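Complex shown without one protein chain; remaining protein chains in place.
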Amino acid sequence: MKVLYFAWIRERIGLASEEVDSAASDVSGLVAELAARSEAHALAFSDMRAVRVALDQELSTLDAPLAGAREVAFFPPMTGG
Amino acid sequence: MKVLYFAWIRERIGLASEEVDSAASDVSGLVAELAARSEAHALAFSDMRAVRVALDQELSTLDAPLAGAREVAFFPPMTGG
Amino acid sequence: MSVSVQVEDFDLGAELAAMRAGRSDIGALVSFSGLVREVSDGGALTLEHYPGMTEKALKAIEQEAQGRWNLQASRIIHRYGTLAPGAQIVLVAAASRHRHAAFEAASFMMDYLKSRAPFWKKEGAGESAAWVDAREDDAAALRRWD
Partner (left out) sequence: MSVSVQVEDFDLGAELAAMRAGRSDIGALVSFSGLVREVSDGGALTLEHYPGMTEKALKAIEQEAQGRWNLQASRIIHRYGTLAPGAQIVLVAAASRHRHAAFEAASFMMDYLKSRAPFWKKEGAGESAAWVDAREDDAAALRRWD
């Protein structure tokens, strides 16, 4: 799957996106895998209260099943408008 | 004093304004005097629930004292905007 | 912070641009435009007003809004005379640092204007022309600001 990062999560990880082969069944499982990739990843995912997720461009939640999502995005709470 | 009429009250009375020497102490007294002027006046003032009043260009009420007002206006509820 | 009562049409974009020209302290600008809706017989709308009192009433409404919300700018324009379907009747606009103040102030000024500014609408022309009745829900709209 394709994993995207935005705003300070992107800056902290140092990547806008990466291709990931995940064995996780839900978003939390994917986060655990990603956090193990590097110290930067671990730091970005150290406080999940500040992280939001979208599955295939739809807002979702951290306990949601991945259910074949092809694009998973992590970002802070939105501040548009 | 100068008495002004607007909208259907103006049309019913057939005048936009008239000079009036009134002995009335309040708006209701003035209305009674005006209603006695002609049948058209009487008709215009036959249902006072549909009439609003302004004293010197400030919204007022039918029981208000005239208190030296120089300009009294009668009109239906407003429908601007 | 200004009020106009006029026969002429106005340029909505220019009015809103003027409110924010040369400044960067406004975060939110809300505008309301009231337009003439086509009535069944396709006729025009005629607005009568009370010169002198109208300007006073609109200034009082704008001042009341300024007192209730922290506004950087506000504007009221109300036309009178005969207006064709689709024409602009009224503009009310409020600028503030935050969006809720701007929305509320604009909404407040419209509700007050409907029941407190001396305008009267007549629909149609000639024999079939009729004065528009005041709406009970306009009175109710006013009460929500008490």
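Letters A, B and C mark the chains as written, and numbering starts fresh at 1 in each.
Note that in this section a residue touches a chain if its C-beta (ideal position, glycine included) is under 8 Å from a C-beta of that chain, and two chains touch if they have at least 3 such contacts.
Predicted model, so just to flag it, every value in this text is computed and none were measured.
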Can you list the shown chains that the omitted chain is in contact with?
A, C
Residue, one of C:Ala60, C:Ala125 or C:Ala141, that touches the chain absent here
C:Ala141
Applying the definition given at the start, please give the residues of subunit C touching the unseen chain.
11-14, 16-17, 20, 22-38, 85-86, 97, 99-100, 102-103, 106-107, 110, 141
Residue positions on subunit A contacting the omitted chain are 4, 6-8, 10, 54, 57-59, 73, 75-81
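Basically, only the chains that are shown with their structure count from here on.
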How many angstrom lie between the centres of subunit B and subunit C, each centre taken as the mean Cα position?
26
With chain centres defined as C-alpha means, what is the inter-centre distance between subunit A and subunit B in Å?
72
Distance-wise, how many Å sit between the C-alpha centres of subunit A and subunit C, to the nearest whole number?
48
Subunit B residues touching 2+ other chains are none
Give the residues of subunit C that touch two or more other chains, as numbers and ranges in rising order.
none
